[in-house]
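Submitted below is the structure of interest, expressed as structure tokens.
Note that one protein chain is taken out, while the other chains of the complex remain in position.
Our next item is chain A:
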Amino acid sequence: MDPRRAPRTVSDPKVRKVGFFTDPPDRSLPGPPNHPISSFPTSPPSTVDNSPPSAGNSLSPVMIPPPRHSSSILSPLRRDPPEFFPLPASPTASTTFSDDVASTMKGRGVAAASSSLPGGLLFDIAASSVPASGLTTVSVVNNLPIGIFEKGGGVAVEMQDDQSSRSKSLKEKTTKAERRALQEAQRAAKATAKAEDGKTPAAASGAAASVKSGKSVKPPPSQKNDSAALAALEKKAGDRPPEKDRKKEVPQPRMQFDDKSRVEKAKRRAVVKQTEARNRVELFRHLPQYERGTQRTELQSKFFELDPVHPAVYKVGLQYLYGDICGSNARCIAMLQAFQEAIKDYSTPSEKTLARDLTAKIGSYLSFLIECRPLSISMGNAIRFLKNRIAKLPLTLSELEAKATLRSDIDRFINEKIILADKVIVKHAVTKISDGDVLLTYGSPSAVEMVLLHAHELGKQFRVVVVDSRPKLEGQLLLHRLVGKGINCTYTHVNAISYIMHEVTRVFLGASSVLSNGTVYSKVGTACVAMVAHAFRVPVLVCCEAYKFHERVQLDSLCSNELGDPDVISKIHGREDINFLDGSTNSENLQLLNLIYDATPSDYISMIITDYGMVPPTSVPVIVRDYRREHLWI
């Protein structure tokens, strides 16, 4: 006979506390076995109490303290002062981004140190455009990367504390004089910033934001004595990197072209007069649209008047305008090479420093290029990199050395960020292609083309479906190249994707950029292809280099886009019999809309193949935010 089992403890139906609650401090010990039900809410707090007694006392069980990784990473690096400057020069071409975590750690520390120049873009201009004579604070801030390392351990210790509370108290410690000096610096910078601001709807993400938020952070109310203030300022600048850059990284809303006053101001500064298109779609009033015909003649006639524009830059601008260069990689490389030429021919005027003058010149070239065609996101990132390199030039270099350094930096950027990145992407992507696959691609993405050609060289047996769309019909170029290499291709129109998708096994897409909410920003029609692939349960892989990632977010394709020439909609290439719309482009009720880009929601994307590896769309903000310092060398 079974011995009587011990009676189970009666689960007293205690009322469970629901929601967040803090454990009273006297209940730190686990104590006697609790009731099964009531122990549930109590034991987690008791364990929390036990494990991090110093930090977690006030936390409820469901709240996990945010990781302090930024400070913990920064602190060991701050103790290595002499190593930080040579580091940007050291990564060789052989260093790939997928390995060598140590270098990324170092790089991040370097970047964090140097990011005491917040935002890196216009604040440099702010610092540089102000006459450096009497403003100690500006010069202190400018030299901070050196200064802070001389401070060494003391500052490092500061870093580990709670950032937010400290920065707030530190802000209050700057004196009035320092504040005013900084404000004047920003005001002077704003004038130059406005010219760029009006012209860079897509690229001024961090630019004016640094000026504006710099202003908001700077005016603190109280004052202290000077010695404490100076030390505090350095401390403040020191812990500015994680805190302020997080704030600065909020991209300023780009210039909205339906704001009449700003458009007027921008027009006054325009290098080339452009007449706005007359028949504009209401929904897109916030985007610029100009009459294409007049744009070209204006630019051509102005050539001899545009003294500041270097001929190489002018040539690239015209190539953008006429559509000879398409595709974000090609445009970015062309622009950087034009800038290389311009830097080679540049000579510093007397009484000006190279850094400031060259940055201003680059700014004026940029305005010209934007008038030819708005910048793509990848070009914006490249410009940020370039301006940052100019700003970080050591003052001891001669002009020749500085120019050579810059040109080699540009070469290295192109090499590592675009060419090598593409090789890494191809290496990853071919592992996803197996024999018997039917791969679909849309348009003519350069990365995907390389993947397909390489897979074909490796001897894999697959078929390609090239989907094309109006008005550019870029797929035909890709088709030519693939068939020329002997790949079996099917060509179809975007309307027929529902028909063809049932036989497709994988979809490879290219991207102009990937935004921080995982949205893929690419040629119009990509969203349709991804949507239909998702409906047919076909995996969608996006091949995109990491330098194209951006911290902006976008929900749909209308917030930010580019409007192309509407007349190409009415003319159908090769089908002259279809001319319904001839002559009706000027009717008041009928408008033509030629969108260039669209935004694909992240739930349609299975995987993004970058030079950092194969990541899901949710990893993009991680790469942008945490790896940004090192991956754009800012």
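Assume a contact is a pair of C-beta atoms (placed from the backbone, for glycine too) under 8 Å apart; a residue touches a chain by one contact, two chains touch by 3 or more; residues count from 1.
Going forward, contacts and distances are computed from a predicted model.
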Chain not present in the shown complex, as UniProt names it (candidates "Translation initiation factor eIF2B subunit beta", "Glyceronephosphate O-acyltransferase", "ATP synthase subunit b" or "Aldehyde dehydrogenase"): "Translation initiation factor eIF2B subunit beta"
Absent-chain contact - pick from A:Pro288, A:Gly317 or A:Gly525: A:Gly525
Contact residue for the chain not shown (choose from A:Glu371, A:Glu449 or A:Asp598): A:Asp598
Chain A residues that touch the omitted chain in the full complex: 281-283, 468-471, 476, 479-480, 483-484, 486-500, 502, 524-525, 527-528, 531-532, 535, 555-558, 561, 569-570, 572, 574-575, 578, 580-581, 584, 587, 589-595, 598-599
